[in-house]
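Here the complex is missing a single protein chain, while all its other protein chains stay put.
Every chain is named by a letter (A and B) in the order it is written, and numbering of its residues begins at 1.
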Amino acid sequence: MKRKSLLIFALCASLIFGLAACGGSGGSGGGSRGENGSITVFNYGDYIDRDLISQFENQYGITVNYEEYVAPEDMYTKYTSGAIDYDVIITSDYMVEKLMSEDQLLPIDTSGMEYIDNIGDRYWEFCRAFDPENSYAVPYLWGTVGIIYNTSMVDEDVNSWSILWDEDYANSIIMENSVRDAFIAPLRLQGDSINTTDEAELRAACDRLVEQYPLVYAYQVDETRDSMISGEAALGMIYSGDATVAIEGNPDLAYTIPREGSNVWIDCAVIPASATNVEGAQQFIDFLCSYDAAMANFEYIYYGTPNEAILDDLDEEVLADTTIFPTDEMLENCEVFRYLGSEADALYTDLWQIVKTSN
Amino acid sequence: MSNLFARREQSRSVERHNSPRHPWLAGPYIFWAAGFIVLPLVLVFYYGLSGPDGTFTLANLAAIAQPIFRNALGQSLLISFGTTAICLVLAYPLAYILSKNRSRSGAFIIILIVLPMWINFLLRILAVQMLIANNGIINMILGHLGLAQMRLINTRAAIFLGTAYDYFPFMVLPIYNAMCKIDHDIIEAAHDLGANALTTFRRIIVPLSLPGVISGIIMVFIPSISEFAIADILGGSRILLFGNVIEQEFNMSNDWHTGSGLSLILMVFIIISMIVMHRVDKDGEGQIIW
Partner (left out) sequence: MVEKRSVIEKVYIGVIFVLLYVPLGVLAVWSFNNSISRSVWGGFTLHWYADLFRNAEIMSALATTAKLTVSAALIATLLGTLACIGMAAMGKKLQLVLTTTTNIPMLNADIVTGIALMLLFMRFMRLGFSSMLIAHVTLAVPYVILNVMPKLKTTNHAVYEAALDLGATPFYAFIHITLPEIFPGILSGFLMAFTLSLDDFVITYFTKGPGINTISTMIYQQMRRGINPQMYALSTLLFVIILIILLAVNRVSARQDDPRR
């Protein structure tokens, strides 16, 4: 009896899914999507307004395979494994530098791009730190790394990384689950550069992270936003745009860049050597620079935009929000990540593993 | 006796034709099995036993001695043994109670117990997460009662809870099936011969349900020792299990060699448990669950 009923059940389930299959494929069949081939885009988690993808597909007739990653290191691994031919990768400054140093990027031909002039000069300047000719990377968004805290759970002023080691907040501290980001806090507390390759400095930083381990609620990246909104934790390391979204969701939250300094970063769109549809990739990057795309993205994820065309149309209030647009003074102590070479990379990875298994 | 034996031998040697005699029909599957079962495993062995330069080495297996991997393996063993024990302790009495009552309602209750299994396991984990989060339901209730909050999420206890919750049905079903197979006459005979309930349970029910117990143990133990998704979600990346470090070797460190070496070590544990299962469970109770 039991077996029979399970069989009948499975039969029903297969029918339901069969119907769903028909419905699903019927829905995506219409329109002119895909007539100009397809591109595969690799981006951070929740780092684009999803509607833009279907807009692009409809406008350009190119199908987009959209895939997300958590940390730049994950992206690098997936990319180098060669199992998937990515056409556009959106990633951070130091990772762009790393890919460039390995000849993994194709130059981007910006001459034919319609919207490329929307990107402000100061951001091209920013990128010249790692892309001297501005030939490989097109700025996408920029921001900082700082501390988000819940004012209903944290009474004191938050202005130092040291609060992430405060035992009063045991089990209420969220750390970045991305190796370079996680090391910002201890390195800046020690007064060291976030680009140090000095083993003694790094080991000292690692010891601090190990010491912090028992206090940590979780190591996470994209989830931090929701954890903070729902009040799961009191403090967390976070990216500025996620912080803005979180603050919008929960007015008790606040963001600060600690006085010891932090990381200011810029994420860029690049075309990797694996690209099979370079033309489509260029069109996608151009599309991202358009006024509409930049505006939609800004309203969705609230990161600093290099797109100066939309700045004029933003509210005074938004422009004055130092979480999104930090003042020069706030950025004074902030450094840009540099690629440190494969030896230092390996050391970082080893130390990070020590931290994560220090229970 | 010898006659009987001879007849059995004879019947075995008779050519049985109950379908077309075309061995080549298995051809497509032989290719499939060679290409997608054997070859991938050969690759795991190849990478696991070679260094980046392609020469033979045992270094990838020896990597297990590194504190990170040793620690993760220890965590995994702890979690999988613990989970198996929790499930067994809870499932055995349940299966016994339900099997005594072999009515429609008993069968229906079993279906209800297996029912959560039909829901995607990640959604079940989500349900657990919801209960044990810092501001989850349990802490909310504790708060209302004026009791101290409990730290559950992102601890080892959370992973225990999640795996046990997920795999519990895998333990109940084989034990229940084994118990249902026990002939009532045997139990009655035991009663008639003067055995009390406890003796009957100890001398008849326990030994006869053992194959089911072993299947249940294997079916909980193997998935929980190689688990990584539950630890990811309920462990907040604070606790790395063996499955997590293997996954990271492939997806983060991009080290196929060490990752394959660790996979080989995981397979050793699985093979050991298979041998144990094969010794005890010849009826294949474990095949009942799918």
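Quick note on the criterion: a contact is a pair of C-beta atoms (placed from the backbone, for glycine too) under 8 Å apart; a residue touches a chain by one contact, two chains touch by 3 or more.
Remember, it's a predicted structure, so these values are computed and weren't measured experimentally.
J.: Touching the absent chain in the whole complex: find that residue among A:D49, A:E68, A:E308 or A:D350.
T.: Touching the chain that is not displayed is residue A:E68.
J.: Name every residue on chain A in touch with the hidden partner chain.
T.: 1, 3-5, 7-14, 16-18, 20-21, 23-25, 27-28, 40-42, 45-46, 50, 54, 64-68, 70, 81-86, 222-227, 229-231, 249
J.: Since one chain has been left out of the picture, which residues of chain B touch it in the full complex?
T.: On the chain B side, contact with the omitted chain comes from 16-30, 32-33, 36-41, 43-44, 47, 90, 93-94, 97-98, 104, 108-109, 111-113, 115-116, 118-124, 126-131, 133, 135-137, 139-140, 165, 168, 222-223, 225-226, 228-229, 232-233, 243, 246-247, 250, 256, 259-260, 263, 266-267, 270, 274, 287, 290.
Following the convention adopted for this analysis, only the chains that are shown with their structure count from here on.
J.: Rounded to a whole Å, what is the gap between the Cα centroids of chain A and chain B?
T.: 37
J.: Once bound in the complex, which stretches of chain B touch chain A?
T.: 67-68, 71-72, 104, 107, 110-111, 118, 133-135, 151, 153-154, 156, 236-240, 250-254
J.: Spell out the part of chain A that touches chain B in their complex, as residue ranges.
T.: Touch residues, chain A against chain B: 1-2, 5-6, 9, 71, 73-74, 76-78, 80-81, 171-172, 177, 213, 216-220, 230-233, 349, 353-354, 356-357, 359.
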